[in-house]
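A single protein chain has been omitted; all remaining protein chains appear in their positions.
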Amino acid sequence: MNTAGGAGESGVGADEMLAMLEQMTFIRRFEEEVQASFQRGEVPGTTHLCIGHEAIPVGLAAALGPDDVIATTYRGHGHVLARGADPAAVAAELTGRAMGLNGGRGGSMNLTDFAHGIIGSFGIIGGSMAAATGAGLSFRGTGRVAVATFGDGCANHGYFFECLNFAAVFRLPVLFICEHNLYGEYTPWEQVTAGADIAARARVFGIDATLVDGMDVRAVHRHAAAAVARLRTGEGPVFLECRTYRFVGHSRSDPATYRPPGELEEWQRRDPLIVARDALHDAGVPESVTGEAEGTARERVRQAFATALASPFPEPAVTR
Amino acid sequence: MNTAGGAGESGVGADEMLAMLEQMTFIRRFEEEVQASFQRGEVPGTTHLCIGHEAIPVGLAAALGPDDVIATTYRGHGHVLARGADPAAVAAELTGRAMGLNGGRGGSMNLTDFAHGIIGSFGIIGGSMAAATGAGLSFRGTGRVAVATFGDGCANHGYFFECLNFAAVFRLPVLFICEHNLYGEYTPWEQVTAGADIAARARVFGIDATLVDGMDVRAVHRHAAAAVARLRTGEGPVFLECRTYRFVGHSRSDPATYRPPGELEEWQRRDPLIVARDALHDAGVPESVTGEAEGTARERVRQAFATALASPFPEPAVTR
Amino acid sequence: MTEFRAAIRQALIDELTADPSVLVFGEDVAAAGGVFTVTKGLQEQFGSTRVFDTPISELAITGAAFGAAVTGSRPVIEIMFGDFMALAMDSLINQAAKWRWVSNGQTAVPLVVRTTVGAGARFGPVHCQIPGTWMQNIPGLKVVCPSNPADAYGMLRAAIRDDDPVVFMEHKRLYLDEGELTDAPVELGTARVVRRGGDVTIVSVMKGVGDALVAAEALATQDGIEAEVIDLRSFRPLDVATVVASVEATGRLLCVEEGARTGGWAAGLIGQVAADALGSLDDVAILCTPDHPVPFSPPLEDAALPGPEDIRAMVRERLGGA
Partner (left out) sequence: MTEFRAAIRQALIDELTADPSVLVFGEDVAAAGGVFTVTKGLQEQFGSTRVFDTPISELAITGAAFGAAVTGSRPVIEIMFGDFMALAMDSLINQAAKWRWVSNGQTAVPLVVRTTVGAGARFGPVHCQIPGTWMQNIPGLKVVCPSNPADAYGMLRAAIRDDDPVVFMEHKRLYLDEGELTDAPVELGTARVVRRGGDVTIVSVMKGVGDALVAAEALATQDGIEAEVIDLRSFRPLDVATVVASVEATGRLLCVEEGARTGGWAAGLIGQVAADALGSLDDVAILCTPDHPVPFSPPLEDAALPGPEDIRAMVRERLGGA
């Protein structure tokens, strides 16, 4: 698959890079459709989109094997899709349909798909870290890897520290991925997070922890692949702090007025889709080829939502 | 009070040092009497003695003012006594008497004496840290200081990290004192604590954190006094990791068989009472003077327990 | 007319104004004014020493509230969703609830935990629970839950002035309800008869009270049944006496609970009524949610939650179609 013309220093070939661009584009369009569906009233409740974060799920998924598992958060649609869950079943869960991943029982904050190694999306901050830590216990000595994703806000939670210490003490094969997007809901991270970067908090447990450019899928992939290789040998947990940004509000109709002027625009210049596209062009892949991702993504999203919305709601069967 | 002949580099004068030796000796004898009373069935339930730790409560108390408060643990008898609680009321609480600090309601794990700035002893690991953190909120801008004491085992608890971060973020006047005695119950600390020393865990929050010789009351006092001075200026929390050792089992009749041979004896050579006595002798205080501490301590302990044991139990008044 | 959420804000403003020892803190309560905008504007008005945003640290928030409460402050904290109370309970159960009694009265523990509870907003199974029952068995705690703006205002003020820790639950489907506020003090732990009727007593809390009133109107106009409706207002203390007094007249008791039957307040209330006044009871019934988590999908969630029609149907069934 890895044809000539690698996409730069990442060690990722152009074909693979193109596939990752496609996946990121797909996730972006999927999330946009979630928001549009939410505004149309088709997605009930609330939503937490990963727009801006796409390099993380995609770079990570490419580094995992089919037996590895991931525990993610309410902002985990991208991970669920990147791991290979049926997009129609994801859309169906978000819209409360019987064919949804969880049969409509969980909704956007609880997406679960064991068949694709998604042991859960967790609505409680820290829950994903604990779930992956426990999976790490099951996986000791097997070569399998458990991944937890979580946000910068989670880095102030008891779960965070207890799980890091626990995983370090027992040298569990757990990859901790902090998706650091500068905000926990409406609160800037520096305002509630003492000390320096979050990776330092992992390092204090002797955990190998690295700051990663979360807007560059090559960087995420490279670090995730190295981490996974290391984890398979049983050397204990690895922590990656991926710096990223959400281009949208925290949830639903949050207008994100807490952002300083210009911040969004600055990060948008490093949009992971643009970074990947530019890298491909630099590597000689023509725009006619990279441009195809767009159409494919839109069509897949359209189909997923069409299938979901045409499918029936679950039948209540209440016994009190 | 500070007469000629200071007791070495600590800046503590001989009189003050002598007073600290007396207090440490008193706490030692008090705790021994608790154990004897427990074995005689006069102290019901369980006990957690601070034998070996005495330099910490005594060095700390000497650095605090009357308006400062402390939240300690089930192993906090020494702190309660050092802060000036009536020893008879402490003995009475341990023996379940009406005149006990808590009227007999709390027992050894819950000693509370607001009149002497003891807002509580906490039986739940981490509880003392949270209580002191909250007191720090009340004390912002007043110059008052809140102290938490806790063990090495607490350093793996969610409370520990959340409270350190919380106190650091709001720059609360809280002095965190880890009484690191190498064991949490029967488990050696290195076995369950990843990374290097515990102070490093505080430093990661930007907290000023120092390793202190917890067997030397001068060192504890010096660091505590410096910390308190700093805290009164509103510069945010301070953390002291005091290395110490408990010369007895964790509780009740724990024979402490988990200790490697020789470890106890090695630490006993640095018994805080011996360290203090030697320092006084080095400073020219004669043995005839240091020897007096012993008799005074024994007599105070005798009186405290005699008063307590002669006093009535509380009257139950049950309405169900 | 004042919205329920504005009533809460007003109570906070009035107590922050009246007593400089009152503090308000929690996740996203200050700059952003809360996820349901209940606390909007408080930080501007009272400054960031008294109203502030915290890290996502439920243990530290609640534990710090305890420590602050025993050293002269009157903290009002927010645990964003009631489901997260599980992370905060140690401090409430093992410290806040105990300290006044265990210290033999040396200290009061005047803290309030505000938390958003309840289903019906499509938030799925971990953003909709009602944690009142989790803490109903803890001596030393008060657990209260208003059903209307006036009570929200009066009870929150009473809670902040109370010397014991109070868990104050706000049902998210009430936030936009409107009503008049009054300065009449509310004694925490007292139920209130919100509708008089002689045929059956319906007891509920929060959202269920409005549902019961709707059902009662339908029963009166269409079925000729006069229901007495009681707003319990508090899980702990539990005002058994007010319910007993009603049941002595009606003989029939229906408890409507948004929660599961086993371990719910409804069964417990009936048990206490039975222990005190078995002879007055001709019939008792529980209308509750099914024994599984609250589902996300709208038809599933709607079917799981008892509404006015379910209440009416159950009363008719229990009264033999009277």
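The letters A, B and C name the chains in turn, as written, and every chain counts its residues from 1.
Here, contacts are C-beta pairs under 8 Å (C-beta built on N, C-alpha and C of every residue); 3 or more make two chains touch, one makes a residue touch a chain.
Keep in mind that this is a model prediction, so the values were computed, not measured.
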{"item": "Contact set of the excluded chain (shown chains only)", "value": "A, B, C"}
{"item": "Touch criterion as defined above, residue of A:T72, A:T95, A:N110 or A:T290 at the omitted chain", "value": "A:N110"}
{"item": "Candidate in contact with the missing chain, chosen from C:R9, C:K98 or C:R316", "value": "C:K98"}
{"item": "Options C:A18, C:A275 or C:A313, residue touching the unrepresented chain", "value": "C:A275"}
{"item": "Hidden-chain contact residue, picked from the options A:V34, A:A55, A:A88 or A:A130", "value": "A:A130"}
{"item": "Touching residue (missing chain; options A:G59, A:G78, A:G120 or A:G184)", "value": "A:G120"}
{"item": "Chain C, residues in touch with the chain not shown (by the definition above)", "value": "59, 83-84, 86-87, 89-90, 92-94, 97-98, 101-102, 125-126, 129, 133-140, 235-238, 259-272, 274-275, 278, 281-286, 290-293"}
{"item": "Hidden partner interface residues of chain A, rising order", "value": "69, 71, 101-103, 105-106, 110, 112-115, 119-120, 122-124, 126-127, 129-141, 146, 158-159, 162-163, 165-166, 169-170"}
{"item": "Residues in chain B touching the chain absent from view", "value": "44-46, 96-97, 100, 102-110, 123-125, 153-154, 156-158, 184-187, 191-193, 258, 313-316, 318-320"}
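Convention: only the chains that are shown with their structure count from here on.
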{"item": "Centrality ranking, top chain (CA atoms only)", "value": "C"}
{"item": "Where chain B and chain C are represented by their mean Cα positions, the distance between them in whole Å", "value": "41"}
{"item": "Chain A-chain B separation of Cα centroids, rounded to whole Å", "value": "47"}
{"item": "Multi-chain contact residues (two or more partners), chain C", "value": "54-55, 57, 59-60"}
{"item": "Residue list for chain B, restricted to those that touch at least two other chains", "value": "158-159, 162, 165, 169"}
